[in-house]
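Report on the structure given below.
Of the protein chains in this complex, one is absent; all others appear in place.
Letters A and B name the chains as they come in the text, with residue numbers starting at 1 for each one.
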Amino acid sequence: MNLDTLSVSKEGAVLFVEIAAPPMNLLGPELVRDLVSLIKEAEPDEAVKILVFKSADPDYFIPHVDVTRIKEYRQEAAKLTGEASLALLFRYLSASRLITIAQIESRVRAAGSEFVLACDMRFAALESAIFGQFEPAFGLLPGGGAAQHLTRLMGRNRALEVMLSAQDYSAELAERYGWINRALPAAAWAILSDHWLNGSPAFLPPATQPSRTGSMLSHWQRSRTFAGTPMHLAKQYESPRRKVEFARR
Amino acid sequence: MNLDTLSVSKEGAVLFVEIAAPPMNLLGPELVRDLVSLIKEAEPDEAVKILVFKSADPDYFIPHVDVTRIKEYRQEAAKLTGEASLALLFRYLSASRLITIAQIESRVRAAGSEFVLACDMRFAALESAIFGQFEPAFGLLPGGGAAQHLTRLMGRNRALEVMLSAQDYSAELAERYGWINRALPAAAWAILSDHWLNGSPAFLPPATQPSRTGSMLSHWQRSRTFAGTPMHLAKQYESPRRKVEFARR
Partner (left out) sequence: MNLDTLSVSKEGAVLFVEIAAPPMNLLGPELVRDLVSLIKEAEPDEAVKILVFKSADPDYFIPHVDVTRIKEYRQEAAKLTGEASLALLFRYLSASRLITIAQIESRVRAAGSEFVLACDMRFAALESAIFGQFEPAFGLLPGGGAAQHLTRLMGRNRALEVMLSAQDYSAELAERYGWINRALPAAAWAILSDHWLNGSPAFLPPATQPSRTGSMLSHWQRSRTFAGTPMHLAKQYESPRRKVEFARR
């Protein structure tokens, strides 16, 4: 993939995407254009299952939109969804079959926070990640999903606090509030991600013999159900289920 | 404002309200009457945006209702909502345009807990705040909102635990369970509140030049939207949005 503001590398079914839009990774027309290209290329490619986003800038993941070029980046967003709206681009990403993970080591604020909230999962470096939803300090509502996502993730009281205070939140507090999955030392992410993305047999109980494991696997692969539950009885929240179904293909 | 059980002082758009109903801040007719007066006076006053409640009693914020005067305090509550019900008084407060913050340094139990749950946000002193929803120990359901609020804030499992155990919970555990926004040292509240209520420029990214900030501000104030999202596309939970909209006026 040839993109000006995104460096993409592929390992197995994972695309590692590094955001590099100097001088500070503003969400402007170039970055939106490249995100649209990335999604359009990755989504129909069955060999790609997971996108992991990180930043090439040690200070900024995405700090906010480029307010001098709003009309331009809206036009780029419209190329994916038909609507000149960042919010619908983010919504598209959330609903995509692609599993999206934000690996955050610096500042995400305003629309930057809304971008990572649109991802399926968010992990942040304890040492350096910073979160903020500062729009209300400018007399504005966050319009790209933060009001909804934060209310669901952390409850009305904490979402109101985050938006009305307009303050910065550390990774540690962001985890306590539910903004992110987990805050962990930057060095620990590599281990977690390696275990996880490559699959680890560590979860198998010690007493399970290899032959038994093979038999379990073979049975479960045939039946496509678990614990004897016909799928039509399992009323599941649609989105997590669809993502899991995709992942198991 | 001339109230027997509430000391009110005004700083900017904030009313600081100290509950002082000796001997132990029981929620009785006088306190309910004064809360009704406070709300009736503050709500139509456009110069008031925020109410911060604290207690003048070092041991009790509000421990429970005055069970010897139920009919009387119900009659006082009816003067606000038309219904002789504390629960509807609390509900009125939650739905009010006023932003309400409970600063808790002592015991909130039973209807006292329900009062702070009706506030938009709750902060508690790590050293001394205590939380309890003990009604089930007397064979009763909490009827003033606790069953609903706690279930949403902490999940069915923890809400059942809190109600069925009828035990006291520390500020630290109350934060882990989601009962409150945050437990913090009593001394830290002053700093947080000062940063927050007076607005802090600390959230502006260092690289943002003053002129740029002015331009952002001016743009956003004109457009009344953010990130290019038309408001009609942003389906937001009604209550947080309304509180944020109010705060930005």
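What we mean here is this: a contact is a pair of C-beta atoms (placed from the backbone, for glycine too) under 8 Å apart; a residue touches a chain by one contact, two chains touch by 3 or more.
This one's a predicted model, so the numbers in the text were calculated from it and none came from an experiment.
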Interface residues of subunit A (partner: the chain not displayed): 99, 120-122, 152-153, 175, 178, 180-181, 195-196, 199-200, 202-203, 205, 207, 215-217, 219-221, 223-231, 233-237, 239-241, 243-245, 247-248
Absent chain, residues of subunit B that touch it: 23-24, 27, 59-60, 63-65, 67-68, 70, 73-74, 77, 83-88, 107, 109-111, 114, 132, 134-145, 147-148, 151, 155-161, 163-168, 176
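What we mean here is this: only the chains that are shown with their structure count from here on.
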Between subunit A and subunit B, centroid-to-centroid distance (C-alpha), Å: 32
